[in-house]
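Note that one protein chain of the assembly has been removed; the remaining protein chains are unaltered in position.
This part shows chain A:
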Amino acid sequence: FYCSRKDHLWGNVQVFYQDLPLSIQEGYERFLSPETVTLHQYQVFGHLKRLGYVVNRFDPSTVPSLYERQLNLPLSRDRQNKQLKRKRSHSPGSRYPHFKHKDPTSSTAHTHEQDEPMDSGSHVDRAPERNWWTAASSQSRSMTGLPAALPWDFRLISFPDLGSSRAARTCLAAPDPELLPGALQVGECKMASWLTKLNLKEEKLSRRERERQRERDRYKRSVNDDREVRRCTNWAEYLELMKKRRRQRCKERPAHLWEKDVTPLSQPGLCTSHRELLEEVSIIQSSHLLEEASKLPQLDQWRIIFNVYQPDSVADFKKSHPGNPYTRMCVCSFDGPVPDLRVMKQLSFQSADIPVTFAVVDHGDISFYCFKEFKLPSDFY
């Protein structure tokens, strides 16, 4: 569509609509709209094409993910076909390359049913029929909205309790034969014999340690004695509880203020290099642009429009194998908002390794801006 527009303008192509040739004005009016390409975007497109760049539309699905880039997977235009052609591997739910390498010994991390408080019956835990990976992958298939959902469902993975007194009765279930290579058969594993090899001897404390233990029992209270603390199921909830208690204690004082003694962050002579010293006194941690960028939701107003490749003489561009673009273009105007950090994070993440350039259009004048990430120097060499 783009090429035809430019050629139309350059007199190479005549476009007919309902048997009448379209003038360029009609082409503008019919083809340019907020749903397809806006006038500003077309102006940037024209500007770059006239200078000789090769400009294509940006398709987010063709950008390789971080993992694929790390593996240096060969890029091909149609990833769908590529996945179909790949040989069917034996491991189940393996839509992703990193599932191929499955160590059979690690398959002992099977789901067990949650440790319900058992009576004194001595029956043995049995592994459930459902395996965590098939459950997870079917779950991820049903969640069509998520891009590349990881099929690890951590709620279903629980590690067997081998240290408590009930451990002698536990029995690890046999691994799924699909995960095992060839005709290897592995039965259930009875833990009793293994546990005898663990050191279950009583700890012998020295006298000082015994005294310390006595003091601890007498004067200090364990955090777990608190009923509310026991109700917390994870670390985040515990922190919330602490915050709430602190707030109740001193209502006027904001939660983020320091409550302990004020001491210097560093002492003279403690650090040997500039960098160490800066690290000791730093309060704000420096981060990089793509930190936590993958967790940000999709954007509405800002999106990358074009891939720009350098003119043919500089880079070899082929339609079947375009290679990496020189930059990606996002079009905005002086009337609109300035891109903030969140927008920049999201666009840089979308664009993978290629820098993003902002083309600002103002009544026919186009200015190009790009943001460069810069790390403050922390030491001198």
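General observations
One rule holds for everything that comes next: a residue touches a chain if its C-beta (ideal position, glycine included) is under 8 Å from a C-beta of that chain, and two chains touch if they have at least 3 such contacts; residues count from 1.
Rule of thumb we're sticking to: contacts and distances are computed from a predicted model.
A single chain of the complex does not appear, and UniProt lists its protein name as "tRNA-splicing endonuclease subunit Sen34", one of "Centromere protein S", "Nuclear pore complex protein Nup85", "tRNA-splicing endonuclease subunit Sen34" or "Proteasome subunit beta".
Looking at A:Thr38, A:Ser158, A:Ser266 or A:Ser378, the residue that reaches the missing chain in the full complex is A:Thr38. Residue A:Asp362 is the one among A:Asp161, A:Glu228 or A:Asp362 that touches the chain not shown. For the options A:Gly46, A:Pro64 or A:Pro355, the residue in contact with the chain missing from this view is A:Gly46. Residues of chain A in touch with the missing chain: 6, 8-11, 14, 18-21, 23-26, 28-30, 32-34, 38-39, 43, 46-47, 50-52, 334, 360, 362-365, 367.
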